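Heads up, one of the protein chains got dropped from this complex, but the rest are sitting where they should.
On to chain A.
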Amino acid sequence: MVEKSKTFQIIAHAIMILLCLFCIIPILLLISSSITAENVLMKSGYSFIPRKIDLIAYKYLLFDTNSIVRGYTVSIVVTVIGTLINLTLTTLLAYPLSKKNLPGRNILAFFVFFTMLFNGGLVPSYMMWTQTFHIKNTIWALIIPNLMLGAFNVIMMRAYFTTNIPEEVMEAAKVDGAGEMKILLRIVLPMSLPILATLVLLVGLGYWNDWINGLYYVNKDEFYSIQVFLNKMLQNIEMLRKAAAAGASAASMPSTAIRMAVAVIGAVPILIVYPFFQRYFVKGIVIGAVKG
């Protein structure tokens, strides 16, 4: 028995280490090539240990400090505000839905579920956001569409509430004179830290990585998040390349090292934040999967 589990441990570790390498190696290569001199990169290709270190790419990007700093600021503001709003709304929707005695619970739940299957499509949503709500070229364009409330998150949270918070606890609180709001804030939420952390990470990542909203709803550079900025840069390269293929002359394009450096800059904050949430993340997913 002990022997068997040892073999299992060895194999499992081997597989996990391999998977881990698959994730880490490209990032190392990315970082290494972002600090390699451009012509060395051209001549001898990528390598894990930079043959000739050159920070020109970062210098170039830091020279354009305005865009980078603004991009970071927009990204951070959007991520923080968006995640807060999202979590508040998700909780306020999921909690009542988890109550078995909520009148019209099934209909409400259906409305939530329905949005997972059907939506209005791009053009109608675009028209709604731009012409009814006028969020084009405002900070809300990066916060509201698609990301502010997700049916999947609501259902996940409701499942957590119904399966992990014993009804007896809530009833006890009610007997002691707590109202619904108090029960939610004092009893339910403290017991839901794993799912909250999971959602913070999922939603936060969603906001941090989002560039679609920026692509559709923003064309003023004061509202470019770091991802939109990066994406715009790559798109300009792509546009110029296509134009060149169709015969128009193209301006010169940013070089490899700079693209690598931009990718590093875009990913680093998430890499830093991730470990702090990781333990909740794993716990939340496991609980949801086993019991939900």
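Note that in this section a residue touches a chain if its C-beta (ideal position, glycine included) is under 8 Å from a C-beta of that chain, and two chains touch if they have at least 3 such contacts; residues count from 1.
Operating definition for what follows: contacts and distances are computed from a predicted model.
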UniProt protein name of the chain not shown, from "NADH-quinone oxidoreductase subunit E", "tRNA uridine 5-carboxymethylaminomethyl modification enzyme MnmG", "Putative aldouronate transport system substrate-binding protein" or "Cysteine desulfurase": "Putative aldouronate transport system substrate-binding protein"
Omitted-chain contact residue, chosen from A:127, A:169, A:185 or A:268: A:127
Of A:146, A:209 or A:256, the one touching the omitted chain in the full complex: A:256
Residues in chain A touching the chain absent from view: 38-39, 42-43, 60, 63-64, 96, 101, 103, 122-123, 126-127, 130-134, 180, 215-216, 219-222, 232-233, 235-236, 239-253, 255-256
